[in-house]
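Shown here: the complex without one of its protein chains, the others still in place.
Labels for the chains are A, B and C, by order of writing; each one numbers its residues from 1.
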Amino acid sequence: MLRIVQSALKARGVKVWTGHDHGINDKLRLADIAVALGGDGTMLRAARLLAPHSVPLLGVNSGGLGFLSGTDASEFKRYCDAILRGQFFLEERWMIEVEVQRRGRRIFGPNIALNDCVIRCADQARAISLRARSAERFVADYFGDGLIVSTPTGSTAYALAASGPIVDPSLDVLLIAPICPHTLTQRPLIIPASEPLSIRLTVRHPHDSAPKVLMSLDGQLGSSLQIDDEVRISRYERPFKLLLNPKRSYYEVLRRKLKWGER
Amino acid sequence: MLRIVQSALKARGVKVWTGHDHGINDKLRLADIAVALGGDGTMLRAARLLAPHSVPLLGVNSGGLGFLSGTDASEFKRYCDAILRGQFFLEERWMIEVEVQRRGRRIFGPNIALNDCVIRCADQARAISLRARSAERFVADYFGDGLIVSTPTGSTAYALAASGPIVDPSLDVLLIAPICPHTLTQRPLIIPASEPLSIRLTVRHPHDSAPKVLMSLDGQLGSSLQIDDEVRISRYERPFKLLLNPKRSYYEVLRRKLKWGER
Amino acid sequence: MLRIVQSALKARGVKVWTGHDHGINDKLRLADIAVALGGDGTMLRAARLLAPHSVPLLGVNSGGLGFLSGTDASEFKRYCDAILRGQFFLEERWMIEVEVQRRGRRIFGPNIALNDCVIRCADQARAISLRARSAERFVADYFGDGLIVSTPTGSTAYALAASGPIVDPSLDVLLIAPICPHTLTQRPLIIPASEPLSIRLTVRHPHDSAPKVLMSLDGQLGSSLQIDDEVRISRYERPFKLLLNPKRSYYEVLRRKLKWGER
Partner (left out) sequence: MLRIVQSALKARGVKVWTGHDHGINDKLRLADIAVALGGDGTMLRAARLLAPHSVPLLGVNSGGLGFLSGTDASEFKRYCDAILRGQFFLEERWMIEVEVQRRGRRIFGPNIALNDCVIRCADQARAISLRARSAERFVADYFGDGLIVSTPTGSTAYALAASGPIVDPSLDVLLIAPICPHTLTQRPLIIPASEPLSIRLTVRHPHDSAPKVLMSLDGQLGSSLQIDDEVRISRYERPFKLLLNPKRSYYEVLRRKLKWGER
């Protein structure tokens, strides 16, 4: 697939570097667009690399759901000229920036994520307590398997499995979805993304043994958490730029990939 | 209760009109604040009356959940001076404006609502088909008992009973929550409020008999719908201004009134 | 379709009556099997007619989901000999018997239903209070749009739209699923079918105006309810006998018709 894409681009006089080329990070500054070959995992990794440089990404899907892909290998050649002529739609998606504080010191981050920040207990049959605050106001205490803090882009990823709503990706909101809450009264919550969110790992009973808790960004990088650690989540300052096929709306992609609303 | 509120206000030299006074609609233009005595139903009615005049409302709760109330009768006297001195928090909530089109002619509205626009089948054991479009783009076809289009304020009302998420009232979004969808794949959806939404009553099979379908705003005023009628929903241009006790955050109200997140 | 089925049966020397024949109810006693042509609504009506006579039913599906159908028109001829030779699987499904009591007198029923008994408010924006008792023990108070009391067969019908679980049709249980409950804490409940269930329409506040409430069986026959009316639901003494294609399991039908578990 790499070869198809490369030769199609070179045939049109485009200078192509690959991720294996020497000094690729420096070259990102010179790039007009980046192309990622793979599935959604590849796209998520690419987003973290590209967003700081404002380089737009075209995803070429190879199997998997390919939610974020603009095209697939078989279509790539067909669309190549349209893409180079800028006829693909440039959609901005915002990302979250996350760091972890332990006793006043930063022990993780800041790192960025396109989909979500997941805080989850890794022990079997153990619930954890998490306290959410938005812009210094107390939001809620959560008790259960954990919590997903998701961008609109991430609302169709893991948050959907935790019964979260689907959120239009243009919206400037965060979705907080509890994972298997041990209370009958919890519900997903939509809050402004413009305000910093803090999630603190707390204890219900002072004598409880420490649970094993993991925080992960887009399921790809993360940190283990201790009691009283605070995960700070805010909107990342630069948008992630995504090249999408103008012929397919967000809702069409949902129907095709998720079978959303299908009978 | 009316007497308590009136005498407290008059004792402070405030000019008071009541809803029964002659020409009260004209006097709204002169009013600095309005006071509604009752529950949430009363508040919803008052919101429709006051929002066009930009008069802020203080709700004095008398039984019921009182989600939108700033105080209750027993506290009113205590807070009276603070309210008059402007020490209560003025929160702006946005409303929806709704009209119904039938064969190119408007048959209902425009009317406004603070919570929601509900489209529901009134026949027992009958499902209806609804097609949603946002800003002229196709969103989804729904098949089931009906649909709730809710403001953030309405997310804790009927939409919550239909498994919708809780939405921070400051957000500029609409929530679409299907009522008892007859497909396993439906989910609540959050879309931008800035774009007009259209819901059209459609038919699945051309020979089906016409169902009895009702559209209602805040459960208080409405219209019956025929096949092909289109309900148009957009953001109302003027905000509804609500006076709230600065000591109670939105999330505290959720916990106290809904027992949200409680064990 | 009627002609195809009739001629296929007559060609095999089977005596055929149709529903329009004179004295058809008497002839049911003589029948070995009944054939219903249509969708699930037709099957539900046939079940009520046939169960008292213990006549097994073969459903020949013509459009619609056809959950209860054993075959469709195109397959009927192919399977005809197998059916007559008794090679189709005879599955027993149990039904509910329902009556309504008002001030000590029966005002509806007893009537039977294969899927469900639905009690629902017909007013827009009105919640009703229902009190459930099983075998004279208090079960729960419900407040919301209404309640579905479903057999296992009905668990894939309306109860599924109300977030109920799927229940294996061989089980001797009742499913109680609240419709849009106005409390965060309600959940579907599975109870023994062997014990009589009572649902009483109650009031939350003595001065509330009377809501318009409907009770319906399989969405096909019903009664309006007044405050204090009691709906009594018990297991009907005779099973409904259904002829099913032995090659298709219950779970396969779920997957094919509901897309249950599909990606």
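Things to note:
One rule holds for everything that comes next: a contact is a pair of C-beta atoms (placed from the backbone, for glycine too) under 8 Å apart; a residue touches a chain by one contact, two chains touch by 3 or more.
Keep in mind that what you see is a predicted model, and the values were worked out from it rather than measured.
Note that the undisplayed chain, when the full complex is considered, contacts A, B, C. The residue from B:Ala31, B:Leu84, B:Leu184 or B:Ile227 that touches the chain not shown here is B:Leu184.
Contacts to the hidden chain, counted on chain A, fall at residues 118, 120, 122, 124-126, 144-145, 158, 160-163, 179-182, 184-185, 214, 216, 218-220, 222, 258-260.
Although one chain is not shown, part of chain B still touches it, namely residues 184-187, 259, 262-263. Along chain C, the points of touch with the absent chain fall at residues 137-143, 152, 155, 160, 163-168, 170-171, 173, 175, 182-183, 185-192, 249, 251-252, 255, 258-263.
Definition applied: only the chains that are shown with their structure count from here on.
In this assembly, C is the chain whose CA centroid lies farthest from the centroid of chain A.
Nearest to the common centre of all protein CA atoms is the CA centroid of chain B.
Between chain A and chain B, two chains of identical sequence, the interface residue sets overlap for the most part, with shared numbers making up over half of the total. Highest inter-chain contact count (C-beta pairs) belongs to A-B. A straight line joining the Cα centres of chain A and chain C is 45 Å long.
The mean-CA centres of chain A and chain B are about 33 angstrom from one another, to the nearest whole unit. For chain B, residues touching at least two other chains, in rising order: 160, 163, 182, 185, 258-260.
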